[in-house]
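Single-structure report; data block below.
Only a single protein chain was left out; the remaining protein chains are all shown in position.
Each chain carries a letter (A, B and C) given by its place in the written order, and its residues are counted from 1.
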Amino acid sequence: MAEAEGLQEACGVFGVVAGGEWPTTLDVAHTTAFALVGLQHRGQESAGIVTSYGDDPHKIFCHKEMGLVNTVFDDHALSRLKGNLAIGHNRYSTAGGSQLVNCQPFVVDTMHGLIAVAHNGELVNAKMLREKVLQRGVGLSTKSDSELMTQLLCLSPPESEESGPDWPARIRQFMSESQTSYCVLLYFGDKIYAFRDPYGNRPLCLGKLMGSPGGRISDSQNDNAECDGYVVSSESCVFTCIGAAYHREVLPGEIVEISRSGFKSVCVVPRAEERKAAFCIFEYVYFARPDSIFEGQMVYNARFRCGEMLAKELPVKADLVSTVPESATPAALGFSKQAGIPYVEVLCKNRYVGRTFIQPSLRLRQIGVAKKFGPLTENFRGKRVVLIDDSIVRGNTMAPIVGLLKQSGAKEVHVRVASPPIKYPCYMGINIPTKEELIANKLSLDKLSVYLGADSVGYLSVDGLVTAVQEGIPKKTKGTGHCTACLTANYPVELEW
Amino acid sequence: MAEAEGLQEACGVFGVVAGGEWPTTLDVAHTTAFALVGLQHRGQESAGIVTSYGDDPHKIFCHKEMGLVNTVFDDHALSRLKGNLAIGHNRYSTAGGSQLVNCQPFVVDTMHGLIAVAHNGELVNAKMLREKVLQRGVGLSTKSDSELMTQLLCLSPPESEESGPDWPARIRQFMSESQTSYCVLLYFGDKIYAFRDPYGNRPLCLGKLMGSPGGRISDSQNDNAECDGYVVSSESCVFTCIGAAYHREVLPGEIVEISRSGFKSVCVVPRAEERKAAFCIFEYVYFARPDSIFEGQMVYNARFRCGEMLAKELPVKADLVSTVPESATPAALGFSKQAGIPYVEVLCKNRYVGRTFIQPSLRLRQIGVAKKFGPLTENFRGKRVVLIDDSIVRGNTMAPIVGLLKQSGAKEVHVRVASPPIKYPCYMGINIPTKEELIANKLSLDKLSVYLGADSVGYLSVDGLVTAVQEGIPKKTKGTGHCTACLTANYPVELEW
Amino acid sequence: MAEAEGLQEACGVFGVVAGGEWPTTLDVAHTTAFALVGLQHRGQESAGIVTSYGDDPHKIFCHKEMGLVNTVFDDHALSRLKGNLAIGHNRYSTAGGSQLVNCQPFVVDTMHGLIAVAHNGELVNAKMLREKVLQRGVGLSTKSDSELMTQLLCLSPPESEESGPDWPARIRQFMSESQTSYCVLLYFGDKIYAFRDPYGNRPLCLGKLMGSPGGRISDSQNDNAECDGYVVSSESCVFTCIGAAYHREVLPGEIVEISRSGFKSVCVVPRAEERKAAFCIFEYVYFARPDSIFEGQMVYNARFRCGEMLAKELPVKADLVSTVPESATPAALGFSKQAGIPYVEVLCKNRYVGRTFIQPSLRLRQIGVAKKFGPLTENFRGKRVVLIDDSIVRGNTMAPIVGLLKQSGAKEVHVRVASPPIKYPCYMGINIPTKEELIANKLSLDKLSVYLGADSVGYLSVDGLVTAVQEGIPKKTKGTGHCTACLTANYPVELEW
Partner (left out) sequence: MAEAEGLQEACGVFGVVAGGEWPTTLDVAHTTAFALVGLQHRGQESAGIVTSYGDDPHKIFCHKEMGLVNTVFDDHALSRLKGNLAIGHNRYSTAGGSQLVNCQPFVVDTMHGLIAVAHNGELVNAKMLREKVLQRGVGLSTKSDSELMTQLLCLSPPESEESGPDWPARIRQFMSESQTSYCVLLYFGDKIYAFRDPYGNRPLCLGKLMGSPGGRISDSQNDNAECDGYVVSSESCVFTCIGAAYHREVLPGEIVEISRSGFKSVCVVPRAEERKAAFCIFEYVYFARPDSIFEGQMVYNARFRCGEMLAKELPVKADLVSTVPESATPAALGFSKQAGIPYVEVLCKNRYVGRTFIQPSLRLRQIGVAKKFGPLTENFRGKRVVLIDDSIVRGNTMAPIVGLLKQSGAKEVHVRVASPPIKYPCYMGINIPTKEELIANKLSLDKLSVYLGADSVGYLSVDGLVTAVQEGIPKKTKGTGHCTACLTANYPVELEW
């Protein structure tokens, strides 16, 4: 239910560098646009692509606008984005507001030529950094972290720089000043620098365009294999639709230089005081696409195990297990399997409703209609239903659904939520309703049950969630550790305001 | 796969008359707009609503435009559509072309005042009827069946008419001249006349606005119960989201007069020569929403039984059964249950792809990327997969999907289609690709298997489909009988050109 | 001031038939679009063009939309309008309302094929005609006179018709049923029929495309000269910009058949009871472009003579004569010459203001700012000014202008209006504010002077206007006579409601 209730990932980033001799025939703009469609769930407000031939730091092509990828980019717009490399960005505003001027990639002219920056995340110490930039006499024309970060990278030439800009050194300096949260693609010249904050709060992974479709993961492990191009993406789910193979994740704190000759790990900046990594656990719970791979495991399976864990923690006698389509389906199937109760569909989703701006009339509001869903009545009339949801945020969409099932003849409805109650704000790139809006801060479990009209309600525990997620991570995986701040107020870094 | 391959229902219609004393507080425009969103799957090209207070045949309100319901109607547009009754229409062009002038409802001024007509279907003898109207010296300003039908209804006053227009008599006369296919809402004065062709080719059903949500079907059987309003709709799936209860279907050949005092069955025009009814069987297979009710049964269950029948007709040894999401899921669950093979998800659908106008690059076309789907690799690597689809039309989207599964590690992929091969054109309101484009007319089953890269392919038989559909229809249901012309060339009426 | 005060011509029409062998290279769509731009002053709400190859009565091309010609037609839209002949239309709504459905040309399919109709004017007996059509059982989908006229032309085959439609006979029949007001282009097959009502209320003239620019009027008199095409237009002012030469006017009541071989006068339908012709005198006063030719004289000169006549009728002692730019300039120059007082510009017009939708703030309304004009102060400070305007309708724009001149230092301001007071409605195609809004019905001349803040005010007399207009008409000109109904209530036909 996160989808309908204002929990929103902020951004998706993607980059590609064509392999082999330049200029190549690879259409980097098309590849990036396709990938951005695959990352559209991470941000629906604006989209942008920057391309370059990589031979002239003063000549890039840029197109960015408010809107979905497919409205921002048509074949005409793409045909004008020429070159051998590209970075792209989908945005949903956290800091900075919803305006064209905040669209990314952010492009600036520097003394060395043009650079472009695409950023997913939110700088927890943005205020302090902003103050610093302004004190140096630089005017900032937007409120976005991306402009701030870009100006910081411009302003901070380390002493060692002589002949040209030492971007890795500048990035390291930036990392020392701001520890989280960011996954960034920095384009300059014929390279893309991809870097992830030392806490690894937001996801970023590498892949290779292989000249043939599908996830031929095995091939990609061979670093010497010829390939059409090197790609970097917030999520691996886009790789299939662009004909890429998954290579590996960018590590927390790692800077990877991507050029026509491939990936080169520049360095891994450590966390201060040996703190643990803090990968956002809600990427598993809700944000990411189920076919993406994080920390060596498929997101779908983590959700499935959350469902299994939920069945163990909060068993219930019932005739059938079902889902609030579509995001809760893996958890529902996991619950069904663990509990030995058949999985049956009870709700039909109207896929056109989501985009409707027509407000319900007073009458419809009063009767609390579940406008997104139709009941598959014959499947559950007279039955005891366990209804699985991925999360409850504001809690205002579940009550009408329970009502719908009850009025359509369900004997009992037991709500089970495959994640713990959300109680605290996120300062690292996620839009969460205010504390006052979060239902978990307003109602006890008993009262919630009454409020929803359900026969029972239960959440997965924090420990259950962490266990379910972590038991799927292969042993050899480095640098794991998860941020559960929105559930526990246990933030990875001190918050100073 | 029908969705992606050009099989397209042509229209959806909806009407509402507020009950009780007029003017009422019921917002008929909002109610109709909500219902049209629920019928959006039946037509995405244009949308229109006509409203009236019912007290002045010269004063109606009309708004119609090209586009989806939610782009055509915002709160401002709806606020101008005042009144006690409304009819609405979603359109996908068959005859008439895709132009604003063909949008419905079609409104004309007559000697008796304004009438408005909304039509789902296609007149098989349109050419002859058109000739007749033109010969009477009437110019036709569009190519749509709706204008034609409207002028026919205007031109044909039966002798009995004296004081005012006898619409039921005119409708009967029209029905005698054109036997199929249509479901029509005719607004005049303070009434809506809803009528369905004698073959019952397209669906139409009645419901009551009950002042509370959900499908309280039992209540609605009581004709004397007070209700907020009387509604008529192409499908019952919309009833939940507008707070209506299902009442019954309009019978083949029936004319129902809907007024503030309720439904009144005027007459049932019989089919010539005691022919059988011919309700479009593809409404069950693909067009309708699964939560709609036809002939006393829920569409979802008919699809589920098609899956079961398919498992009986074409069994296969496999490790898992899966679906091409989302339309084939009921059939896949039915196959799974019948075959005793676990249901497992193998494909993740990118819900943003469907709306993309960005064409794949040459490279992506060459590698045949399945752009809409991501593989849930860990769920099927090394496994034998039965992949259920609802239908195969042009056949150009299944091959990349099979390729995706194979390259991602599926050991075997067996394609099972929950409907028979589509071979013939429809002249009754459905858009079907040309005969030459239909894969079933191009490749034998063996060659299809090779073409798809599948280990085996199989279709449900026509008998199997008809049996699966009909065994769910309650005994008492009148006037059943199904059109299978696109599968068998067995058209319900002679086609004359 | 007519421009700013709601006096508005309703339509412009234009047609072209390419000469010589078909298909020709003449771009009839471009030619028509250019001509419509030249007729834009006659209607700014919608524009439309219909083209045809002339060899298939079932195949025409049509494009029409709300908006100015240059927004409705771009090169892409024009490239799709192919053929050898075209008719076009600019519209400002009188009857019918401002909606796409009322855009012209109006196209309908008839038993003989497609016809298209473009109409300038207003049928004074529309109500009766409409009743007649509806009684014949025809539904009318718009409220426009054009649909009505088209259906009448379809419905009324005279007895003599056997093999095909006898359009001239049908047009004659229509003319006998409705005597005014209309100038119509009727396209059918390879011909355009151009006809003008027997009263000649609205203008219509013929021209020839001559393969070279400019108004080589002498050449065009030779009917045998080879020419690129034959054109018909509401006004001759468009001829220069399309490379046409003026030929002659269509006579009141005349039907002209235009084909690839030229113009053919079919007949001239006489007025009933030997009444006089009634060409709208406001075409001279304000509507037409000054470079158009009516009844053998240039409109500019008629306006100039109105200025001269005004100086004779209402002389005034002053230092300079000036204009409210731009429409009153010819009259101001005429007044200046007759009175022997120098012509000096006192107002600078901001050409961007006219298109502004920004409403003035309360403060600006209170101080009555003349938002369209800036004062050329140094030209009139301390001087006595005669300010000429073409007409005063509502009278709400002149007061701020007089105020502006006074406050900027004018010693005296004498307002002289080069037409008589408008007092009555027009039922023949002109939009005039209601009787209550017309300043001439509200204030006596003395009070008007006070209201305007002027030192004196005077109108041209009706006799003066008629004399000034008629003395420029060459003696040989047939069928003259002018409608002054809005000034005198002397309507050319009886009005029956």
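Keep in mind that, in the parts below, a contact is a pair of C-beta atoms (placed from the backbone, for glycine too) under 8 Å apart; a residue touches a chain by one contact, two chains touch by 3 or more.
Values in this document were obtained by computation on a predicted structure and should not be read as measured data.
Taking the full assembly into account, the omitted chain touches A, C. For the chain missing from the display, the contacting residue among C:Met66, C:Met298, C:Leu443 or C:Ile473 is C:Met298, taking the whole complex into account.
Per the touch definition above, the residue from C:Met66, C:Val266, C:Leu376 or C:Val466 contacting the chain not shown is C:Leu376. Of the candidate positions C:Val69, C:Ala86 or C:Val386, contact with the unshown chain belongs to C:Val69.
Interface residues of subunit A with the unshown chain, by the touch rule above, are 100-101, 106-111, 115, 130-131, 134-141, 143, 147, 150-151, 154-157. Residue positions on subunit C in contact with the hidden chain: 25-27, 30-31, 33-34, 37-38, 40-41, 68-70, 73-75, 78, 211-217, 228, 237, 240-243, 289-291, 297-298, 300-301, 326, 329-330, 333, 343-345, 348, 350-353, 355-364, 367-371, 373-379, 400, 403-404, 406-408, in rising order.
The rule is short, and it goes like this: only the chains that are shown with their structure count from here on.
Under the touch definition stated at the top, subunit B and subunit C share no contacting partner at all. Taking CA atoms, the transformation carrying subunit A onto subunit B includes a rotation by 180°, reported to the nearest 5. A separation of 50 Å divides the Cα centre of subunit B from that of subunit C. Centre-to-centre, using mean CA coordinates, subunit A is 62 Å away from subunit C. Contacts with at least two other chains are made by no residue of subunit B.
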